[in-house]
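One protein chain omitted, others in place.
Presenting chain A:
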Amino acid sequence: MSVEAREARQPWILLSPALGAVLFLLIIPLMFIVVYSFWLRSAMSADQVGFYLDNWQKALSDRFYRDILLNTLKIAAITTLICGLMGYPAAYFIARSKGNKMILLLLLMLPFWISYIIRTMSWINILGTSGALNTLLMTLGIIGEPMQMLYNEATVILGLVHFLLPFMVLNVYVSLEGIDTNLEDAATSLGATRWEAFTQVTLPLSLPGLAAGGLLCFVLGAGTYITPVILGGPTDAMFANLVFEAIITQLNWPLGSALSLLLLAVLGVLVAIYNRYLGMAQLAKGLG
């Protein structure tokens, strides 16, 4: 074999385990889901194999599904906005701090050492009727009766922000780290105040990081299943809960498949828009 042919083969040899995993664990199962979505659930017998559009028709036309999809996107959008507003200053602080940067980054990663479910459930101990906050307020005599703070949309968003904030901070941090601090000094020497230097130079240059963090928060937030189950009320179901309901509770695999592909398509469009304007390379930077 020629040297060129050997060199051309090498990347594929190195990539093959990962490609194999993606193919057998993601692509092929996804193909099954696609196929399932065209089958038909029958109440009495086995699912009918074939090419039926009933599930898709239901998923796309039923108001119930549409409302929950829109609500899911709304919750994801609000969560992303809050993460951006809270995460940017934190990332800026870490990026500009001297010396203890590593400790701050470690603290940022610390929550990942605890299961996401445990972290989400911890809010019950804080906000529940006999939780820390109610106990404190009652001890201080500010309220007489425990307040019902849990199981609404706000607590779902709170739980999502708690979960997703580190992703935002990390992405913004990485983009801020890549900006030469001399740029702000140059801007101030030319007459800009510190704030003007930030808005004119640092902020625009860090937008790719903010967008990457935003995309991650949005996609992870819109696909969440656990948070509304633990912290949401009966009316706060998000789209992933519908998929769970259809497949696990109703054993309606064809409908569940169509619903999950619908969510995948909506989020896929968002990723495609992001990729069109900013490119996936920025996302890889933030994750790496």
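To be clear about the criterion, a residue touches a chain if its C-beta (ideal position, glycine included) is under 8 Å from a C-beta of that chain, and two chains touch if they have at least 3 such contacts; residues count from 1.
The rule we apply is simple: contacts and distances are computed from a predicted model.
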Chain left out of the displayed complex - its UniProt protein name, from "Spermidine/putrescine import ATP-binding protein PotA", "Cytochrome c oxidase subunit 2", "YCII-related domain-containing protein" or "Membrane protein": "Spermidine/putrescine import ATP-binding protein PotA"
Among A:I28, A:L70, A:I143 or A:A186, residue touching the chain not depicted: A:A186
Contact partner of the left-out chain, one of A:L205, A:L220 or A:V266: A:L205
Residue ranges of chain A at the interface with the undisplayed chain: 180, 182-183, 185-194, 196, 200-201, 204-205
